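Shown here: the complex without one of its protein chains, the others still in place.
Just so it is clear, A, B and C label the chains in written order, and each chain counts residues from 1 on its own.
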């Protein structure tokens, strides 16, 4: 067996061994086969935890085809193991070109999926534009990430979304954990792997104080960094301030930042004006879905040359001699330079995906076109499975407390 | 001038000097007089920050009458200063009996208020039951706290709420800050004042991991305590776990807890079974609205004697020789043993109150009976005033970013 | 019984009940009477925990006379209780004048003490200068605090120290805990009591990053503040930086600091140039031993007027309209505005004092004039008593580990 294949098999097994909620769901799926014959087209980061999701959906009876949702996030060892050991149709390669990337997505839609599982909404957008041939068969979709959900809400608002989508990202068991503790940890996995630089004592600017930004800022602090948060939302800005962080405009932040992390879901967060004001030696990394948060076009225009200075780092020489570094070409550093979110975090995120897929197949006919939440009882069921897997017992309200909680007569 | 009066005047002035958002609102109110002639009946903790709110509403033209929403939370110096210096009708005394407490609330309703500002919903409940005579004149109410909002939602669900109420607690500029950073700080103000005991190295159990509980747990950790969180909601329980806290049932937590703080909005959170299992020397404090979170009846029944062992602490002797301590008779320790939430925190909370009062008077006729949120634009306006007062500038989306954020076409 | 006396009795009893190491030492002292007939003159903060120390020394057979080491740190209720209930000769009053302060210290030396227990080295300095009459009888002294130890080392270096002194401050069970966790907590007790202002979201400058400064900075961070550390020692400065704090010169720090805490042991840390550059509204507090860290002379000279604006706060109006606030006249805010270090912290600090007193009386004749450490075995014994009182069990090296730890042959 090749070393690569062996590595992929081990990584898949290791992931599976640390995803107890997925294990419980998989056992039920194998018994009940709720997705029997359903064709599922997925575009997710093609690595170990995603592999477990794909296999779990297959256990439910689905025919699954998988591409990556990012050209740099595929774990080739896992892709190989899925193909060789599990006969899964995986169309992804780490470092694929833009052309390959879209060819792979098109390949997913060629399957004629009943259900689409998307991360960033590229598949869904294609099905509504260049690949309207696939649209007819699609019963619904599940979307993984904040950026994708934003796009879908914009589509829905414009009256352009033609099938129901479950916003898996809005499940509490997803965004409260994956976006915060997942991104918080994996961004620094990427950082350490890419740079071997210290975090303590650095001034780190974080663009965006949503759940992902909160996670990164919290971990930067936990590692001994001083943090500046940049936001466009005044309430989140005050929240950051009250959490002990400095808050400023990006143009002010870059003057003293040793590193800048973007995680906004918006584009051009770092652009020419910022590169021109940036501290010498600053290292930039993106943990948002798309690679447009840090404008590479502007960075190339503003610099006189660039070179790869470490495996995952490019250095741009500025006309005045400053040098700026970019991790993983601005693609999400968590996966491009690290191993992505921790396994246990994806256990609940993908539990929400698996149960959303089941829920969509069972209920799509009653769900109109638009963006839907995961029903609260499913969210709560995931939490209960997770607690059980952790061996944690919690209190239950007594009858008299239940009555009190739903009453109003008792006061001071 | 008496020493008490002087102290109250200073405390009011000090508070006013540190409430820049209220100051800005007050200046507009004095110009525009949006509450001219409106009779406002308030039951809030009668201390300095509340005094500033009352004076600000008076600046808007309202006739204000104030009682306390808790028998132990009045600052007598401030109550005196409000009466003597500002001619405010204040009906509150620290340590008032249950009879006085209700007499004072009745006194508020005797005013025939157009608007009720409540904290815990006692006034609103009375207006719907024993004081239905006052109901007719009430255009609406504003409710301050989680506990009160829960009661009101129960009333609304039962079809019993007969006028519109704005849930000020649900404004982001209230619950994100007041409940978390306010309660987090003031609970320990109460603790330190009451006990002079160290927090570092202690095991502290926190009942409830809502916004208040998060605040207390975060500060306990910030002070060097180990924390056990007790919850009934599985999602909040996992959140606590992922925040690094131990999570267990209360009956397990009390065996090792050196202190227990309750902040749930529910009753009998600590009860006989817990007292019987509690570690010797455990100090209990409540930071929830009502004094029923720790069952004093059970504590008295389970103990053989009790005595006051420090100004704000009673000690209960258990049959087996263990001694359990209770701060401030189980009334909210933040106010009963400390000075309540920090001034700046109440600046935004009471900005939300003042603007809710204005909004209610202007719009009550279009608002049906029920619980309403504060409009998002008001919430945001408070945030912008607060940022300005802090001298913090934040980014604004560029036009092209605005377009991107509301679009969906651009992808990988 | 007067309310004040009752309060003092309760505070003494409460402190005693939470000082298990002192309790164990006291029990042995009552049996063994190691200080039978020894005259002890003490100048320590005359409050509850000190009371327990004084009573413990009396239990050992000593004749104790107590003054305060700071005009604002006496707890009058405790002083009264020590006098009335325990017949202790206490010469201290909260708010005593400079004259009274020195009269009280002289009164201590009038006792003709065999042993001096000092905090800040005022008694010891007097015995070497104005009160050389007392010098002859003094066998030795014990010094409590960093500032006093610095003075004594300067005396010793100048060949002026004429009897042995144990630097209790250098015991690990003292400085690692008292200076860090004690000062860290009690400084904020003072802050909250004096100001009722929020800590979260503030920028707090801390002058000095010794053990006390580390404690304050750590707790400021734990409360949600952003912290700037000012230091003169480059190694401590880098340590602060690596702990995630900003580090700058004080003149730069005051421009953005909402509060400044001094805890350096040096004088004029804040002086005219700083007041002139300070942010409007800045609140200053000192947690160092002497009230000269913030130059009141400079503050008075630089300002146009001042007034008491809250019980423990004076506000200085600057010519340009800025207003600067000073807590407790620059005396240590922990005790002047709060209740001093937590009880359990003083348990081990005063255990070190009590055992130092015993050690000095037993061994002074072999100890030359100079500053001596507490023997390591006594330090360790205190730690073991403390662990036992906390119910914590720790590992012991196995025989083979002992051998390994003291050997060198085994390698890779």
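The rule is short, and it goes like this: a residue touches a chain if its C-beta (ideal position, glycine included) is under 8 Å from a C-beta of that chain, and two chains touch if they have at least 3 such contacts.
From a predicted model like this one, the values you see are computed outputs, not experimental measurements.
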> Who does the absent chain touch among those shown?
Replying inline: A, B, C
>> Considering the complete complex, identify which of A:1, A:158 or A:198 is in touch with the unshown chain.
In response: A:198
> Any idea which of A:10, A:135 or A:251 touches the chain not displayed?
Replying inline: A:10
>> Please identify which residue in C:82, C:125, C:212 or C:313 touches the non-displayed chain.
In response: C:125
> Among A:122, A:293 or A:344, which residue is in contact with the omitted chain in the full complex?
Replying inline: A:344
>> Using the touch definition from the top, which of A:50, A:147, A:167 or A:185 touches the missing chain?
In response: A:185
> Of C:103, C:297 or C:387, which one is in contact with the hidden chain?
Replying inline: C:387
> Contacts of subunit C with the missing chain: which residues?
Replying inline: 69-71, 98, 101, 120-122, 125, 129, 150-152, 154-155, 157-158, 160, 172-173, 176-177, 181, 230-232, 234-235, 237-239, 241-242, 247-250, 252, 265-268, 290-292, 379-380, 383-384, 386-387, 390, 392-398, 400-401, 404-412
>> By the contact criterion defined above, which parts of subunit B meet the unshown chain? Give residue numbers in ascending order.
In response: 200-201, 221, 224-226, 238, 241-246
>> Using the document's contact rule, name the residues of subunit A that touch the chain not shown here.
In response: 7, 10-11, 13-15, 18, 48, 181-182, 184-185, 188-189, 192-193, 195-201, 219, 221-224, 308-311, 313, 338-340, 342-345, 390
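The rule we apply is simple: only the chains that are shown with their structure count from here on.
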>> Quick check on subunit A against subunit B: do more than half of the interface residue numbers occur in both copies, making it same, or fewer, making it different?
In response: same
> Measuring from the mean C-alpha position of subunit A to the mean C-alpha position of subunit C, what distance in angstrom results?
Replying inline: 51
> With chain centres defined as C-alpha means, what is the inter-centre distance between subunit A and subunit B in Å?
Replying inline: 37
>> Going by the contact rule already set, what residues in subunit A reach two or more other chains?
In response: 238, 241-242
